[in-house]
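The complex appears here without one of its protein chains, the remainder shown in place.
By letter and in written order, the chains are A and B; residue numbering begins at 1 in each of them.
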């Protein structure tokens, strides 16, 4: 009974996968075995395990982790509070809206705001802290990244919270559970799927972030994405770029398996 | 419904302020007679006047909107089919494989996607331009829709489906009367995220575009070497206000039309 419907939905999706996913993967794999002169080689893979690239891999994961964590910490309360407001759908849309403005323009605006003579420093000046270097620091990099990824985290969490049956929360309260216990035992576990998909949508692209590393972090943060960008566009060493991409894809698959559900609710 | 506490309201207001701060910044400087995004020298509407005389830019803006809307709509349909396919997949291994393949495009840096699509399109013989850009945008928007829709489907109560089937509903009825209405919020979320991806994308579009077809992002990035001029700020301001009005207007109109009941993410 099930198999019939499964085949039906699979058709368009599998065509898409074959054309636009498998093809690029094969191309990437193919290129990763060629060096810059077009000779067949494993050197790219050997090169990946040199300190330069290992350090880069480590820092990519570290920053992606930080970005995901802070995005979640900021996004969860927003999503929660949004579900309690009167015009929640409208407010949700208003959260997505800023992401439709071009990223480069927003980055330029942030350069202005975080600059030595920018609004952020004027504010610090007024409250007595004094001018600090904000631009080109870890802080500004993570701040702007969280800013960019925020809507991607809020949407799935909001949808999960919105579905939550309020009587469950009421029941928990009536049984004398504190707000924190209710959150920990009832609300959070019931929205864990939303949180998971939010984290995936943030963490995975954050691994290969590249534009902001230059614009906001002044190349003080070097991620795998930056390196791929450079190999593809500057050195035109597609082999090395493709090799890094292979490792990114492997990392992604591992993350999917680790965060995937242990047991399935259906069948 | 309880009212929000003061602290919560303050938190939300601050967050909205931060979200809109860079945009207000861009808007503010679109009135600068000084010509740069620093040092506000004086008020002027010159950038707006310049904008209205520029029919090339107008075409680019319209192109961008067309690509975004069409690609988001089509990739939403594909993405929903994909999410259902993953949901109905019986074996866990199949599920995981599909899901991993789904996410490859999210993790791949734009240059790689762009370059491999370019190779693909030239190999197949698709003429670079509107069609190739549309295909590319659909391609990279599908996974985000799947990720948005899938959790919604998985939390759906299976007994609903069986109940419907037991009551003699056809497969099509189950889809349109039970499944789709239930996952509507997820579908809208996916649509809007696809829209976001499409509007934001620069690298992929650059590689697969051609024959005079350009989108706004490609145009803006290519201006970077000589400095982005303030008429782009003026343009963004107008577009932003326009979409804002559209969204708010649409919300209140639909709100009035179907007063009771809940809506999807609209």
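Quick note on the criterion: a contact is a pair of C-beta atoms (placed from the backbone, for glycine too) under 8 Å apart; a residue touches a chain by one contact, two chains touch by 3 or more.
Operating definition for what follows: contacts and distances are computed from a predicted model.
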* Hidden chain of the complex, named as in its UniProt record, picked from "Spore maturation protein A", "Spermidine/putrescine ABC transporter substrate-binding protein", "Integral membrane protein" or "Pimeloyl-ACP methyl ester carboxylesterase" -> "Spermidine/putrescine ABC transporter substrate-binding protein"
* **Missing chain: touched chains present in the view** => A, B
* To do: Among A:175, A:234 or A:258, choose the residue that contacts the chain missing from this document, as touch is defined above.
  => A:234
* Structure fact -> Out of B:62, B:160 or B:245, only one touches the absent chain, namely B:62
* Among A:36, A:124 or A:164, which residue is in contact with the omitted chain in the full complex? -> A:36
* Asked: Which residue, A:64, A:120 or A:135, contacts the hidden chain when the whole complex is considered?
  -> A:135
* Asked: Which chain A residues touch the hidden chain?
  -> 36-37, 52, 55-56, 59, 107-108, 111-112, 115-117, 133, 135-136, 214-215, 217-222, 227, 230, 233-237
* Structure fact -> Residue positions on chain B contacting the omitted chain are 35-39, 55-56, 58-59, 62-63, 65-66, 69-70, 72-73, 115, 118-119, 121-122, 127-128, 176-177, 180-181, 184, 187-188, 191, 206-207, 209-212, 214, 218-219, 221-227, 229, 263-264
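In this text, only the chains that are shown with their structure count from here on.
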* For chain A paired with chain B, centre-to-centre distance based on mean C-alpha positions, whole Å -> 16
* **Of chain A, residues touching chain B in the complex** => 2-6, 9-10, 12-14, 16-17, 19-25, 27-28, 74, 77-78, 81-82, 84-87, 89-90, 92-106, 108-110, 112-113, 115, 117, 119, 147, 150-152, 155-156, 159-160, 162-163, 193-194, 196-197, 200-201, 204-205, 207-208, 210, 225, 228-229, 232-233, 238, 241-242, 245, 248-249, 251-253, 256-257, 260-261, 264-267
* Asked: Which positions of chain B touch chain A when the two form their complex?
  -> 1-2, 4, 8, 11-12, 15-16, 18-23, 25-26, 29, 37-38, 78, 81-82, 84-85, 87-90, 92, 95-96, 98-109, 111-113, 115-117, 119-120, 139-140, 142, 144, 147-148, 150-152, 154-155, 158, 171, 185-186, 189, 192-193, 195-196, 199-200, 202, 216-217, 220-221, 224, 228, 232-233, 236, 239-240, 243-244, 247-248, 251, 263-266
